[in-house]
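The other protein chains are all here in position, but one chain of the complex has been omitted.
Entry: chain A
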Amino acid sequence: MTGTTSPITAEQISATTLLRFATAGSVDDGKSTLVGRLLHDSKSVLTDQLEAVERASLVRGQQTPDLALLTDGLRAEREQGITIDVAYRYFATARRRFILADTPGHVQYTRNMVTGASTAELAVVLVDARNGVVEQTRRHAAVAALLRVPHVVLAVNKMDLVSYAEPVFAAIAEEFTAYAASLGVPDITAIPISALAGDNVVEPSANMDWYGGPTVLEHLETVPVGHDLTGCPPRFPVQYVIRPQTAEHPDYRGYAGQIASGLLRVGDPVTVLPSGRTTTIAGIDALGTRVDTAWAPQSVTLLLDDDVDVSRGDLIAPTAHAPAVTQDITATACHLHERPLRVGERVLLKHATRTVKAIVKGLPYRIDLSHGLAHEENPVALEVNDIGAVVLRTAEPLPVDAYAESRLTGSFLLIDPADGTTLTAGMAGEAFAARPQAPAAATADDEGWDF
């Protein structure tokens, strides 16, 4: 590994990739210490920030700088000594740029973990080596699995307090890996660390010769990012129609959007949904450059062969792999707001670039993330931080993918039509990959959800 401890030059940073990742763990697991060390040892905490933290820590009577104050940005958070909201942190090494969603791990803040995990390609779950896998660890693993975070790191922290003993680490790693794999997490890496002493966070540990794997930072720097395009159906939600109507461009009509999944190629036969009209991609403008191919997550403008009716909210997909459109959606939901979600409620549903009216037809079950994913059948309501199944009927047909197939065209928000509040995050299809897969967006049959 190179460059993590020396300043980065302009040349080194010119062509790095971006990794979005999330951390989950309670204060006692040493999450703030781990995050602080990653930021500090990658020289991302600057002198004036550190001085501000030192001043604030002294005022609170703490002898050593409390690195949690770096991320607890709100007055209420500092006063109460708790993290209320997701904090985004930015750091870089010579090899990669990182966006860290630092989420509070407490049970009350499931919605924050869900929010942080929704954009993450990797999640770091912390456990205390003395306690091993506890209920909260299972909850964190379940959220990562639910949000289909492709890579999960188990950081077994405080190894210094268990004499750096390999059997302790091996037992925890084995238990966690088995559990996360049973939920469908495809890639799990366990790393023994001491965030306080610095073992295996940035520098390899001199105290654990038995461990031959990467440090946390090495793993963050080398885990593959980017979309695996094979097997990903191309999806293009139309955001905006570009029609200059100028003397220079009298007939230009382009469909602007960000490719949500897969790769698009000039000449591809495509279908516009929900209308079902078919045409061919005539050209791709990649922000000023004409290209033959473009892929997720590029923002581009598509030109189509025929003068078909396309507007904001439509989805362009290859004719051979177009999603089914449906007005009946079965999904896993995380309820985000203090106002409970009940059967019969009328809501707005925002899917990709389209917002439609919808009604909650059923709440088949609630999942208890802390007790072996036990199902509570037919709950009265989904309360804030609850995760459960929801059945919806929409006013217009939507091209919804299964969330397992496509995170951006399989997800949606439920919004209160009265005041615009974001109520619920939804993921179409079954909650966990290990269970039998439901077909995309479920069936149009109202009776079909008793799986």
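Definition applied: a contact is a pair of C-beta atoms (placed from the backbone, for glycine too) under 8 Å apart; a residue touches a chain by one contact, two chains touch by 3 or more; residues count from 1.
The rule is short, and it goes like this: contacts and distances are computed from a predicted model.
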item: Hidden subunit of the complex - UniProt protein name among "Phenylacetate-CoA oxygenase subunit PaaI", "Sulfate adenylyltransferase subunit 2", "Cobalt ECF transporter T component CbiQ" or "Cytochrome bc1 complex cytochrome c subunit"; value: "Sulfate adenylyltransferase subunit 2"
item: Touch with the omitted chain, as defined above, among A:Gly288, A:Gly344 or A:Gly372; value: A:Gly288
item: Full-complex contact with the absent chain, from A:Thr23, A:Thr115 or A:Asn157; value: A:Thr115
item: Sole residue of A:Arg89, A:Arg139 or A:Lys361 that reaches the chain not shown, by the stated touch rule; value: A:Arg89
item: Residue of A:Ala197, A:Ile242, A:Ala324 or A:Ala381 touching the missing chain in the full complex; value: A:Ile242
item: Among A:Asn157, A:Thr279, A:Thr353 or A:Thr394, residue touching the chain not depicted; value: A:Thr353
item: Hidden partner interface residues of chain A, rising order; value: 7-10, 13-18, 46-49, 52, 56, 70-76, 78, 84-90, 92, 95-97, 99, 111-112, 114-115, 118-119, 222-229, 239-240, 242-246, 248-249, 252, 256-258, 263, 285-289, 291, 294-295, 297-299, 312, 336, 348, 350, 352-353, 407-408, 411-413, 415, 419-422, 425
